[in-house]
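Sharing a structure here in structure tokens format.
A protein chain is absent from this complex, but the other protein chains hold their places.
For chain A:
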Amino acid sequence: MLTRRTPLRAAAVAALLSMFAAPALAQEPGLTPTSIKIGLFGPLSGPSMSYGFDVMNAARMYYDKINAEGGIHGRKIELSVQDDRCNANDLVAAVKKLVEQDQVFLLNGASCSAAAVAGKDYVVRSGVPWLMLNASADGALYPPQPNIFGAFSISQRAMGGSIVEFAVKQLNAKKIGYINHDDAYGAWNLEAAQFQAKDNKVDLVVESVNPNISDVTAPLLKLRAANVDVLLIATYARPAQLILKKAYELGFTKPQVLAVNAIANVQQLSENVGSKDAFKNVYIQEVLADKPGSEKLKWVYDMYKTSYPDLASKPDHPQVYMPYGIPSAMAVVKALQDAGPDLTRAKFIEAAKKLNFDSGVMAGPIAFGENERAAQKASIFLKFDGAEMTRVPGAFASRWTYQGQ
């Protein structure tokens, strides 16, 4: 029933509602009219520091560049930096500090896959957008979560699919020998490798080995007996060295292709295998757009030297993974630009889903989709003779997509 007091009450309720509603709309965490706060995290200490220290520096220098150019829709990027030590508990603590205490708008971090997976549940529950750095972290990307984006270097699955594509299209292999690990990472790269082999109508002969294997004779003899046309080595660095050495000793002369996670240091690889003759028919997978140090990537290394002259003068810098920080920061910036000036986390996530751009740094485009949260799926290949690397033309992409298993 309407009374004389009804309009008064309605006005009072409206005023009360507006008191709560207006700030709620304006108060996206980490956002002011002049700034966007981003939580940048990765390993800044501990034994795994090399996976992320310079990757974070690369992201930071890219954000500095954007700020110097005027920011995004009038907002400057402010960074809140945390060390995750590449450790699951520390990553969760870092993420919680950034989200709940520092009140960042979005997260940009993680260089180590196992630690990154630890943060998944919390990030999904909190709804904060998270774009990883160089962690492959298939475990956090599949099944896709609404607000988590990653694999800016390459996912394990894309690594497996891409290397098979190279063997088929470049080396004309019909029967492919594939050595991976018998762990979760091995299962992931094998899943896409099998898909790509089936799609290309070639055979894949698989030998899965323990990551701590010390004698690789048996799996190699089996693959030699299967008369494979090419040997794909998707193991970690130490078993990969054993495989190359043993393949040479067994007189295996067919092409051998080392996956990106099988190479920690090419010089060390060459020294540990021992003989230069073992590298007569060896290729290595690379996820950058070109050889490290090439003209195409010169701008990244130049930017690093300008931004961090002291670090750049040290012998171990920039670290090998440094360029991987650029595409991740680029994706953050592009999604912020696409989301528009009336920024919200929901708009940012929608914009991130639609990203599709060439970073100029990685082998393939950075592209997400409604059901795709792994950014980069291509790689290039380099012929390696034990000392020099020569680029093989073209890039080779994985076609595996998540089908909701």
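Here, a residue touches a chain if its C-beta (ideal position, glycine included) is under 8 Å from a C-beta of that chain, and two chains touch if they have at least 3 such contacts; residues count from 1.
Note that contacts and distances are computed from a predicted model.
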Please identify the absent chain by the protein name in its UniProt record; candidates are "Iron-sulfur cluster assembly scaffold protein IscU", "6'''-hydroxyparomomycin C oxidase", "Cytochrome c" or "Branched-chain amino acid ABC transporter permease".
"Branched-chain amino acid ABC transporter permease"
With the missing chain put back, one of A:A58, A:I77, A:A94 or A:V202 would touch it. Which one?
A:A94
Only one of A:K120, A:R157, A:K334 or A:K377 touches the unshown chain, namely A:K120
Residues of chain A in contact with the chain not shown
44-45, 82-83, 85, 87-90, 92-94, 96-97, 99-101, 114-115, 117-118, 120-121, 125, 139, 182-185, 210-211
